[in-house]
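I have a structure here, written as structure tokens, and I will follow up with some questions on it.
Not every chain of the complex is shown here; the ones you see sit where they belong.
Naming follows writing order (A and B), and every chain is counted from residue 1.
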Amino acid sequence: DAEETATPQDRVFAPPRVRRMAREEGIDLSSLEGSGPGGRITAADVQAAASGGPVGGAQAQQPAETAAESGATTGDSSETGGAAVETEGRTEAESGIESE
Amino acid sequence: MVVGDVTTGTDVLIIGAGPAGYVAAIRAGQLDLDVTLVEKEAYGGTCLNHGCIPSKALITATDIAHDARNAEAMGIHADPAIDLAGMVDWKDGVVDQLTSGVEKLCKANQVNLLEGTATFTDEHTARVSHSGEGQGSETLEFEHAVVATGSRPIEIPNFEFGDEPVLNSRQALALDSVPDSLVVVGAGYIGMELASVFAKLGTDVTVIEMLDSILPGYDDDLKRPVKQRANDLGIEFEFGYTASEWHERADGEGITVAADPVEETAADGGSAEAIEDETGESLELDAEKVLVAVGREPVSDTLDLEAAGVETDDRGFIETDSRARTNVDHVFAVGDVAGEPMLAHKGSAEGQVAAEVIAGEPAAIDYQAMPAVVFTDPEIATVGMTESEAEENGFDTVVGQFPFRASGRALTTGESDGFVKVVAEEEDGYVLGASIVGPEASELIAELGLAIELGATLEDVASTVHAHPTLSESVMEAAENALGHAIHTLNR
């Protein structure tokens, strides 16, 4: 199990809380376009995908300190809301597919 | 919990109270599950009783004496005397404090503690047999089981741990007098940690290793300062040999350990190659004791896993998914018995995940930032990918490095061997891995583990202000070096 490897194609850059949220929502992080620096996936991205709606509402929950993360636009991430997949079992979200 | 020849039920049966099992139990208790934790020997398992804690206690204590003895350049003149029996007493006190703490924490979290040896009887029942006072056995029905039975040291032919001069790590950590001389078989992390402790206690130490270098699996640049320090401590190495047998010496003054050269074909398929002995001749090493530290194997053969339908791989490890689940849906396995890396914190992390998954939470374990530490002198710590692993995984990488000899804080401690190395993805600078050899490597690696988990970039690490003067500045400087603008080292 420790042998799980990531490749540039399937490595997702997202903090633990975001990976947990994705598992809770059953969202495949690899289907998301990250709005953080360099494409890092943020909580707002997952919330937006989960609600299938625009990202703006979720962004409002970010405190000022993380403006860098939430400030960027998340463009087409709402389109991926429907691409959510169930993540039970061996293939989980956090070892999913890179967003780029 | 009723003890006797009766059947009781529990939501979660956890077998083994090491750092994997007791953490699973505490977390399960916090999640309001009805938990029973069965332990046959001692709360805290190998780690607290015979592993991490006792070894680190002796390493730190011998270092206090060693550092003072070797601080003449600093104007300190000391000739400390070490009373090993006293040191071992102190160490035992530390262990007692921690293991009784574990017991208390379990109880405070409503974990039912049960002393005894558990074996599966079918998919939903286990028998727990008690030896000693409360002799007898009882049957436990469970909804979920977590196997956390750990590992044990591997024996090699002709070296039986029961025989007096042959020691495993557990026995070595309990010695109460310093052997004059010691042969250590195996230059893995346990062998190297203990070799250093005994060398600092004044023992003549010789290490026999099958492969051609210490610490198989670690990069050469990380090993170099450790090997150098070991040489400085007077530790002798015999690479490319395997210990074949031992016998009492005729003069009654100790033992002789015989070792054979490894034939090239017999060498482990690992990256380091075995050296063929030119002459092909055997070695004979005189010593007072011999410590065998050639690795550990899972404890999966003594609990009738078949009765529960749980499968192991060919080395005996129980295979699990990232939810810590075995091939049987309601049975989980965590810690050493569930595979490499056999490290306490890996087991604890798996234990938490198992408990959370049983409670219905969407937990999963992710091995992308699993640290590993070797408490040699100096320490080695790694997390995430090495440069070559990153490249094998298809990343274009950029690497930054900072030598401790350029660190003001390192110089003020008199300990400035080693370096911090950071590996990142080239385009966006995501930190992928790090390795450190040098002072406080074990503590410094934490920041880089967090960096990897957070998806931090080199710039994030480099632009975080680090307090001066600290060793942690070296982490920042390594990140700056990868970006081409370190301040305290040249950027080439």
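Note that a residue touches a chain if its C-beta (ideal position, glycine included) is under 8 Å from a C-beta of that chain, and two chains touch if they have at least 3 such contacts.
Remember, it's a predicted structure, so these values are computed and weren't measured experimentally.
Engineer: Quick one: what's the chain stoichiometry for the entire complex?
Structural biologist: Here the complete complex works out to A x1, B x2.
Note that in this section only the chains that are shown with their structure count from here on.
Engineer: Averaged over CA atoms, how far is the centre of chain A from the centre of chain B? Could you give it in whole Å?
Structural biologist: Each chain reduced to its C-alpha mean, chain A and chain B end up 34 Å apart.
Engineer: Show me the residue ranges of chain A that touch chain B in the complex, using the header's touch definition.
Structural biologist: Touch residues, chain A against chain B: 1-2, 4-9, 11, 13-16, 19-20, 23-24, 36-41, 87, 89-90, 92-95.
Engineer: Of all residues in chain B, which touch chain A in the complex?
Structural biologist: Against chain A, chain B makes touches at 319-323, 338-341, 346, 362-368, 370, 393-395, 425, 427-430, 453-455, 457, 459-460.
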